[in-house]
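One chain of protein is taken out of this complex; the other chains stay put.
Then we have chain A:
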Amino acid sequence: MLDFPRWKILSIAIGLALLVSLSIPSFVPKSVRETWPSWMPRPAVNLGLDLAGGSYLLLEAQTADVAKAKLNQMEEQVRAEMRRDPRIEIGDVSVQGGKLTFMVRDSAKVDAVRERLLAITGSGVGTTGQREWDVAVVDSSRFVLTPTDAGLQQSIDTAMNDAREVVDKRINGLGTLEPTVVREGGNRIVVQVPGLDDPTALKKLLGQTAQLEFRLVDTTADPQQVAQGIAPAGSVLMPYADGGGMIAVQRQVMITGGMLVNATQTYDPQSGAPGVTLQLDGAGSKRFAKVTQENSGKPFAIIVDNKVISAPRINEPILGGSAVINGGFTVQSANELAIALRSGKLPIALKVVQESTVSPELGADSIRAGITASIIAVVAVIAFMILTYGRFGLYATFAVVINVLVILGVMGLLNATLTLPGIAGFVLTIGTAVDANVLINERIREERRRGRSVMQAVELGYKEASRTIFEANVTHAIAGFIMLALGSGPVRGFAVVLLIGIATSVFTAVVFTRMLVTIWLRRNRPAEINI
């Protein structure tokens, strides 16, 4: 018991001092922290949205759309591949029930078709090398292409990663917000924006796919037929974004969003109305110049997400590769469209499935209440411990205070987020942290009652209690890990604090107090202890 070597004492003191110092950044404002020299610890505990105020959105993607898009894309690829020289005639192409089927007109060419399909159905997925598509031939001339699960999974994965990036870009486009955008599970994205208390604009922005298209307006269309919903051959009907009826546009797409380099909100030099200026890339510019040259005097439609924003007339060929969209925008809506176009098209539509917004005032109230409650809890527990165990209780309270600071420090280091349930976890940790010392001290009392000497009683108390503390904390940690694995939101915030607390409290309660007790015993060698 008394053999607590100096190096051990030193290393415990230094280790704890370092861990405690990690908590310092959490107590100073960010502006001060940023002026610190680089060797000082900087990571601080993040405040959750329930404490800082802000918006939380859970977005969900319709993964079925990815499968559909994959099939449509493959259909295009197959058609293009078969048109190549020597052309192979195919027919009866259909995309249905998650399959792409087509017929080869000349059944002698089945092998040639198979050869060409092999080239476009991919070399395999990832490291496992599973095929992306299953290719089968039925009735000796009909091909059936089915995406494999691995192939679909890969497409969904790619789409989700791209979507996450697009969402990130869009929110950052809104300005000074500090969002976190993370993928969750197979088809979800969590967006947290501290400080944002009206997420309406954000949701509108994220709700846009931002698929941009320029198409020529079909001027031959009969207005009466259009009104009846009948599109002329080679054209499709599309609605105006402002709800002003339908318009017939050509099937063929002149310019797509993929040819866009930049989009900015600008004002029309003549009318001063807000609009969006688009900048096209090289290929897009060339294409745009050619089409506008050939179709001077005719209108073309600017389409976003299958809605026609405006259909201006081509007055002169547009050669510079930049185009302006005007069409009843406000500055805000023009800005939103510019951000959406700039950040690219969402590869997959996202829907808000869960949302919560906390006003900054409520957040501030909560954190004030949480801190007040924590301080009162600590003071009450300290008073109770000292009243009950005297000097040993005092040591236990040192351990508890250090424990609280170490938890904060570790949370800062891990960049963990403190939420309201996290504060509750904190308060509870304070309660349970003293349990270890209660166990030890009760054991020492017990051993003293049995007539053991002070030294023996203390030694046995720590030894016997340590085992129990270990058992109890392992089981407690099991519950914590399950919460972390299965929980979401508040449950998780709570579990993080709980788990860190379990680890640190065992150390501070068992090792640190033992050190203090040892030092005291060695100095004073008391024959009787008040416990």
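Here is the rule we use: contacts are C-beta pairs under 8 Å (C-beta built on N, C-alpha and C of every residue); 3 or more make two chains touch, one makes a residue touch a chain; residues count from 1.
By definition in this document, contacts and distances are computed from a predicted model.
Its record in UniProt calls the unshown chain "Protein-export membrane protein SecF", which is the match among "Acyl-CoA dehydrogenase", "ABC transporter permease", "Aspartate carbamoyltransferase" or "Protein-export membrane protein SecF".
Among the residues A:108, A:387 or A:527, only A:387 touches the chain that is left out of the figure.
For the chain missing from the display, the contacting residue among A:311, A:418 or A:483 is A:483, taking the whole complex into account.
In the full complex, chain A makes contact with the omitted chain through residues 50, 58, 60, 200, 203, 207, 351-359, 361-362, 365-366, 368-370, 372-374, 376-377, 380-381, 384-385, 387-390, 420-421, 423-425, 427-428, 430-432, 434-435, 438-439, 442, 445-446, 449-451, 464, 467-468, 471-476, 478-480, 482-483, 486-491, 494-495, 498, 530-531.
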